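Note that one protein chain of the assembly has been removed; the remaining protein chains are unaltered in position.
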Amino acid sequence: MAKSLEFKGISKSYPGVRALNDISFTAQGGRVLALLGENGAGKSTLLKILSGDQKADEGEILLNGEPVSFHDPQAAINAGISVIYQERQLMPSMSVMENLYVGSLPKTKLGLYDKRKLYNNAKELIDRFNIDIDPVQLVGRLSVAYQQMVEIMKAVKRNSDIIAFDEPTAPLTDTEIKILFDIIKKLKDEGKVIIYVSHRLAEIFQITDSIVVLKDGHYVTSLETAQTNETELIKAMVGRDIGDTYNNLSRNTDFGDVVLDVRNLKTPYVHDISFQVRKGEIVGLAGLIGSGRTEVARALFGADPVTGGEIYLDGEKVSFKSPREAIDKGVALCPEDRKEEGLVMQRSIKDNIAMPVVDRVSKGLLIDPDAIRALAEKAVDKYSIKTPSIEKISSELSGGNQQKVILGRWTSEKMETKVLILDEPTKGIDVGTKAEIYQTICDLAKQGIAVVLISSELTEVINLSDTILTMHNGHITGCLTRQEATEEKVLALAMLE
Amino acid sequence: MKKDSFYIKHIRPLIKHKVFTLILLFIAMVIMFTLWSAIQGGRFFKISTFKNILNSLVISAFLTIGAGCLLISGNIDLAQSAIGAFGGMVLATAVKSWGLPWYLGIVIGLVLCAAFGSLNALLVTKFRFPAFIGTLAMASMARGLMYLFSSIGNKGLAANIAFNNAPLSFIGAGSIGPIPLGIIIMLVFFIIYGIIISKSRFGLKVTLIGGNPVAASLAGINSTAITYILFINSAVLGGIAGVFNTARLGQGALLALQTNQFTGITAAILGGISFGGGAGGMGGAFIGLLILNTFQIGMGVVGVNPFWVNVFSGVLLLVALAFDFIAQRRSRSVLKAY
Partner (left out) sequence: MRKETFVRRLLRDKASPLLGVLIVLTIITMILSSGILHGEQISALFTKGFMSSGNLLSVFYNLVIQCLMLCGISMILIGGNIDLSVAGQAALSTMVFGWFCKNTSMAWPLALVITLAMAVCFGLINTFLVNKLKFPPFIATIGMASVYRGLCNVITTGNNIQISRATFITIGNTSIAGILPATFVFALLLIIIYQFVLSKTTFGRTIYMAGGNPNAARLSGIKLNKVRLILFINNSILAAIGGLLWSAQIKMASPTAIISAAPDMRVISAAILGGVSFIGGSGNIVGAFIALLLLNVFDNMLKVLNVQSYWNVFATGFLLAVALIIDYINVERRRKSLLLNR
């Protein structure tokens, strides 16, 4: 019986954003289908719906022609679907064989744990894949690659007909990738439906048979791997209607001297990072998830250790051992996750704005209530934060206003910010507020602040920045001016090995 | 932004404040006991009762303040009463066996308690011990060392160490005018710490750390230093409680502070200091402690078996926590190991 998985008209919205819009395509058994798209295209959401973790608002999934619906992940597993995520669902202190048979450990006639039978079953499974793993070995002692293989074997053992991989090769070495691909080929030969989500174009051309491209939650096209090439793929992934959002911006064109000079920066996560930012310039860091942009930001801010290279601020060599040192020298960071890393949600706007400068709004040991109030009120006015009072609790603000609070914190009167690093400043914010924030960023540049902008939205990064750097796998792969840059060029550089 | 009216600025936050509810609870309880005792023919509502209540607060007060400050920052110290008992024993030994003057005994005791506190902080910051297990281990060590000091003071055998010392008796049980010295010192401490938590820059940092430790350090707040200060503070306040206990009893007791072990934490949580940090102040902690002790003494006046009161305290703690959890519904730093 030919196996097939069909998505029909799948749509899903989250508050404020439409993640998937009428997605329809079919994946056939015995073939590997690649799911391609930039960040935010909707790939993860689709996988979550497939695995039963989320429910689609509209549309249906058909398994071998029959519509199915899952109320929880267990139901999807029972239906024969296995999604292998990047986060392991394994138990590190238990053996491989126990992990493989979680929830279905074999029993002897007396009802005892049948270790021998478990060992044999596990060995049989492992041998099918020709991998060298001892079933008795503790999972926690395996390398990441082998742990992933255990996950795959779990899926196979469940006799899943449909197996989806979410960025499986990210932590693997070349040899391990080869083993993985051998496994995938074997699964393919067994007639299973394989879905392969990845950014690595080289791999897609190696292992997949067909490609589905998603963009901004929409289905773009299906292509046969053998009949397409990189350029065509990239073109399909980008190209959208920007509208007037960026044309109406009032930008800064007056750049001063170099404020931030980074030379061969090296950390445990990135290497060979070199770039410069001038006064009033906006430098954008473009790249896909995992390319190391946030790690660069954190290293510049003193939040992560630096193992090599040099950083110069206004010509003076600096080395920050903590965020406090960076802040005192005028470097500020708006973190990626504003709820978990940025705001203290139960505290007021006032407290949040004053966070880095508590000592500067104090008189002696006590806080100067007038000073802190003035600081907050000025910030609220400056950024038009919609709130009846500066005492309002941050958790009650909208996403856009929360981001404005963080911006206000780093550009308040008591901060003398020279370099402002913004990590995903418009994530999860509605279109209207986004435009406001874009103008704000340009205004800050006009005031002479050097801005480093990290964003996964290609359009945003390209149209706001004066210079665009692309990163991939922990190093810089390209440098373009706004005039030179097109979405295709930038995406190509971001996917470059 | 429009200017807030007087009502919105001053009256409404007061009403919404947890402390307001607690004060109401306290008043309701006083009324209940007054009526109850009146029905029995006794009299709850008199000066001596309130004096009793305040007196009973003194030792627990210091524990509460220390526990409260730590809780606000998202940490917990289960070694506090053990460290305090240790401090009290050091004082007794110093005065009785080494013949030191009382003030020196107190200083040595408190300095040693501070050492314990910094060890606690070291375990929690450098070695990433979950605070509850790390401080539990420290509690055993502190108690062991307490026995050590006791045996030093008692020629090799650990026992209660009794002494006669006029200044210490005065500290423990004396009064200035009609008000016992202990109560005065306790109130002063509450007021000072209350100001520190709610109005000082240190206090704001503590609250921010408790609310979101990651965001606080990304905003340049030195969490490690503050954690050290708070653990040392908790230990020293525990020591002060121990010293008071020793002074009042006239002896360093092996079982000192055993009953107060969780009073500090219970009072703090009752008083609105959220378990997990980020909210609450000394005012609430004071009222929480007041409610706990009034409940205890009131029950005594009305003739309920005092041991039932212990049971109710435990239940009260659980109830307070339940409300806290329902209000927060999140897992935080202290709770992360589960």
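Letters A and B mark the chains in the order given here, with residues in each chain numbered from 1 onward.
In the analysis below, a residue touches a chain if its C-beta (ideal position, glycine included) is under 8 Å from a C-beta of that chain, and two chains touch if they have at least 3 such contacts.
What you are looking at is a predicted structure, and each value in this text was computed from that prediction instead of being measured.
Novice: Could you tell which one of B:F129, B:F163, B:Y193 or B:F286 touches the chain left off the display?
Specialist: Result: among the candidates, B:F129 touches the missing chain.
Novice: Just name the one of A:L105, A:L365 or A:V431 that touches the chain not displayed here.
Specialist: Within the whole complex, the residue contacting the unshown chain is A:L105.
Novice: Please pick, from A:G9, A:P67 or A:P92, the residue that touches the omitted chain in the full complex.
Specialist: Only one of A:G9, A:P67 or A:P92 touches the chain omitted from view, namely A:P92.
Novice: For the chain that's not shown, point to the residue among A:L5, A:I61 or A:I133 touching it.
Specialist: A:I133
Novice: Which residue numbers on subunit A touch the omitted chain?
Specialist: Listed in rising order, the touching residues are 73-74, 77, 89-95, 98, 102-103, 105, 107, 111-113, 115, 132-134, 136-138, 143-144, 171, 268-269.
Novice: Just checking the interface: what residues of subunit B touch the absent partner chain?
Specialist: 123, 127-130, 132-134, 136-148, 150-151, 156-158, 255, 262, 275, 305, 307-315, 317-318, 321-322, 325, 331, 335, 337-338
Operating definition for what follows: only the chains that are shown with their structure count from here on.
Novice: Round to the nearest whole Å and give the separation of the Cα centres of subunit A and subunit B.
Specialist: Centres of subunit A and subunit B (C-alpha means) sit 45 Å apart.
Novice: For a test of understanding, state which residues of subunit A touch subunit B in their complex under the given definition.
Specialist: 301, 303, 322-324, 326-328, 333, 335, 340-347, 351, 354-356, 358-359, 361-362, 365-367, 377, 380-381, 387-391, 409
Novice: State the interface residues of subunit B toward subunit A in the complex, per the touch definition above.
Specialist: Within the complex, subunit B touches subunit A at residues 1-2, 4, 8, 13, 195, 199-202, 204-205, 207-208, 211-212, 214-222, 278-279.
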